[in-house]
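Presented below is the structure to which this report refers.
All protein chains but one are shown in place.
Letters A and B mark the chains in the order given here, with residues in each chain numbered from 1 onward.
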Amino acid sequence: MKKRILAILLALAMAFSVFALTACNGDEVIPPDDQIEDTTTPPPDTNDDNGDTEDPPPPPPEIEVGAMTEVGTLRSETLIVEYQFRPGNPGRFNPHMAGTSRGTGVHQFMWSHLYEINTSRGEQFPEIAADFPTSNEDFTVHTLPIREGMYWSDGMPITAHDVAYTFNLILTNEEHVHHASYNALLESVEATSDFEVTLVTNDPFPRIAQRFGVVLWGREMVIAPKHIFEAMENPVMDEFSDPVTSTAWVVHSFDPDGAWIRLDLREDWERSTTAVVMREVYGITDPPAARHIWMRSIGDDTARQMALINNEVDAMVEFTPEMMRFVTERNPNIEGWYGPYFPWGTSDDPCSKGLTFNAGVAPFDNPLMRWGLVLAIDFDEASMAVFEGIGRSSPLPFLTITGAAQEIYLRPMLPWLEALTVDPGDGGPPIPVWDGGYADRMAEIQRARGIDIPNDRATLDGMFGLGTWRYDPEGAMRLFEAAGLELRGDDWFFEGEPFVINMIAMADAEVQAGRTVLAAADQFRKFGFNVNVEEQISATWIDNNELGHFDITGSWPTMFVTQDIAADLQAGGWWVYEYPPIGESHHPGNMMRFGTPEIAAIVLEKQTIPPEDPRTFELAMEFLKLVTEEMPWVGFHGGIKFCPINTTYWTNWPSAENNYDGPWWWWSCFKYIAWQLQPTT
Amino acid sequence: MKASRYILIRIVMWVLTIWMGVTLIFIIPRLMPADPIQNMIAMMEHQAGPMPAAEREAMVAQMQRQFGLDESLWNQYTSFLLNGVLRFDFGPSLMNFPTPARDIIFRNLPYTFGLMIVSLIVSWTIGNIIGLLAGFRKDKLSSKIMESIAIFIYPIPIFIIALVFQIVLGFVLGWLPISAVIFGEVWSAQWISTLIRSAALPMLTLVVLGLGWWIISMKALSMSTAQEDFVMFARYRGLSEGEIGRKYVLRNTVLPQVTMLGLSMGGVFGGSVIVENVFNFPGVGRLMLIAVGASDFNMIMGGVTITIIAVTTATLIVDLLIPFIDPRVRRS
Partner (left out) sequence: MIKIENLSTSYKTIHGDVRVCNNISFDIYENEIFGIAGESGCGKTTLLKALYDLIDPPLQIDEGRVVLNGEKNGEPYSFASGNIKNAWWNNISYVPQAAQSVLNPITRLKSHFLDSIPKERRKMESKRETLDRVQKYLEELNLPPDILEAYPFQLSGGMRQRAIIALATYMSPDVILADEPTTALDVVVQRGILMLLMRLQKQLKNTLVVVSHDMGVHYQITDRIGIMYSGSFAEMGRTDDVFRNPVHPYTQMLVAALPKVGDKSAKVGIPGRPPPLTDPPQGCRFAPRCPLAKDICHADVPAFKEVYRDRYAACHFIGENISEVSLV
């Protein structure tokens, strides 16, 4: 027995020493003293952050030259980025297979599209296409020129034949997810030469580039290599796990459980689509300094913060403002859109968040009721509850007030908004609804918390928006009564029954939307309503949205990507005005179950007008005014995203000061951002 | 009773237990209001955009066919028993369609298996040694200290232990990775080294967690054994404390501990969901958490079925082996 215990102890001692030895390997955080390289710039003295002036700033992190990552690459040459979410089927790189997870490292670095978009300018540019299409008079025949000089990673040239093949794959293969919708749109697609494709649409369609190119994060129209796909038994069912890419990177290896994927720069990178675009569109001919891209999933929020502080990641997908505060205090190299200071996050995500009213359920089918609820919200308070007041206000239905949208649509609308009133019809004066003082008040509130907010109008407009809806409890009361609600003592009744507002929110993602619902619920309770809030997991919540099982939901049927918003309106179902009853899915249509023939006519007319025609802008303004009067959806803030980056190893990230692109590491545009990042070593 | 009868009864119990567990796991998800196919369609529309009604219905019908959900409940049940339980064929995973659920489970299983078994054996061995000494020499200060440490550790929830190690060893000191990264060709040197580094913290957490229980239980056992008459008599006969500890106390206390070890082995397959999640370790526990969140029926049923079978089989093996270890049972 004694011998056995001794043997076990010996084995343990050996195992422990093995641990200890391997733990000393590949370590990139603890630097030997003689190799410290201080590459960080201290933060500027002006614009001090959140008031913690007593603590000295943490020392800049030290980096070890020659450190290796866990995937066998030099840290100084590797860009480490977090996945948006872990792919369910790692190793499936075929974009045309049902269920392939996109948005997780797969499409940003491996796939090319006909057109790409620069979201900070709101403008598309051609990627595989050489230029925007030219169409005939009635927009049914479209000619696409294709760029020359681009090659697949196996050496074959990228031509119009690949483009035509991809279109026809979707048009002919019944198992492709988009088979039906493409056939509804297109009559035929042909490669008329090696570098020209002709599309024939069934109906007049002036927005080819918007429909088949990227306007947001990606597109299903990913150009596939004809010479490989046509050899597959069924291209829509082949995993393509050893993929040939068109971009500048190829897959080196990936974790079979989906935890990470490593991409390396192609040797013939100048022949990739990305290099050609960088040269033609951006004027850059040098190769990217990021020779390796390592996209990974870190784990839960605690682990994510720790990894970022330890310089183990360069860019992360989504943080809350509390997390931003935490990490920026501990590592001066961590920044958000506005640098390491308040408000950290960008308000330019195209989907603003707010409250969706269910126009299929009384009394929410009455615009007076909806306006009443809007006026019952103290937006200053609600905004503090969501993200501590961070975010540009985005009050209009449908339209996300990005920086560009604010200038194109909201500013010209201001006179109209200031004059806008709602009349409850009770004989009293009509109620004005606009409040242009939000930005100034919010700036004061933040200054009172010790945060330095600049005084200039442009910054304030950009940071907090041009205005929001008034907080008018008396006006709201009049509207509720006009809508048929009764106040008996302290309780509200509708049609003789106690009145409860049922609100639902998504529990497991999109923090901003969830918090918006909760903040609104608090406001309604403060007003005196009985409110029932349910947070549901995404699958259940999405279902309930579609079936109409809610009074108010936190969904975001909002958009601004294309400047004339025509495609967005079409995709959002704003042309529908007849809906099935509650409990049946509303396709096609929108979650609010809202529409009028007048609005529908505007949306449909816009589809026939090309985006350059000023008439489409006029129609857009008409649309916005109509829906604002109806108020089927009220906006709180623009889409706020806190996407922290770490400048220890890489700089020249997009930011408020350096707004050359949007901070969307999980969108297709990231390939162009990655190309422009500069190494610090 | 005769040996053959003993074995037969045990085997019958094993089959019955598996059958009951498997039936329960078949019924329960179907009682939930969430419909996995509606969920999947909703996710697809969320990503790709809304579908026209006719197309949607066609897709629902197609999926029901593919997942066998259009058959009668009885048919589903029998096919589950035949395919799932006997051949581990649980159908395609709903969230990773069309990859079979079994492939994914078995891909993750070895990681959980390795992690848990090694942790179990390490914590069992160390815990029993400490517990034996603590109970046998209960008046010594060292024994009291060890017991206090064990009692202190035991009630600490596992996620706190995991977080403490992650923060101290991973974040502050940077010795081990915060989040598991396993890189390289399977069984290559790099793969082994990244695996060890990634598994170190989860294993440490599990060992510390398990230690508490083994120390406390072994201490109680060894303390009560140490009071026994035969231990007393052995002392009278001049046996040294060490000999008494080994031959008299240990041998008597190790039997129930071995039984417990055998029973704990079955639980290995459930994996430690929390530990795997905190450290992002690619095991079955993590997989089950994700599967439940996504209402992936097939994956859930697959994982739970395998766990049920593993636990009951481990119990069966322990039952069959005990007579060889404990002569008193052998006699009866």
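FYI, contacts are C-beta pairs under 8 Å (C-beta built on N, C-alpha and C of every residue); 3 or more make two chains touch, one makes a residue touch a chain.
Since the structure is predicted, the reported quantities are computational estimates derived from the model, not experimental observations.
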Touch partners, limited to displayed chains, of the chain removed from view: B
Candidates B:73, B:145 or B:232 - the one touching the absent chain: B:232
Chain B, residues in touch with the chain not shown (by the definition above): 228-230, 232-234, 236-240, 243, 247-248, 251-252, 255, 326-328, 331
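We take it that only the chains that are shown with their structure count from here on.
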Between chain B and chain A, distance of the C-alpha-averaged centres to the nearest whole Å: 39
For the chain A and chain B complex, residues of the former touching the latter: 1-2, 5, 8, 12, 18-19, 22-23, 25-27, 29-30, 70-72, 88-89, 98-99, 102, 177-178, 180-181, 220, 253, 255-257, 259-260, 296-300, 302-303, 306-307, 309-310, 312, 508, 537-540, 542-543, 546, 571, 573, 585, 587-589
Chain B - residues contacting chain A, complex: 34, 38-39, 42-53, 55-56, 93, 95-99, 107-108, 122, 125-126, 129, 163, 166-167, 170-171, 173-184, 190, 193-194, 196-197, 200, 242, 246-247, 250-251, 277-280, 282, 293-295
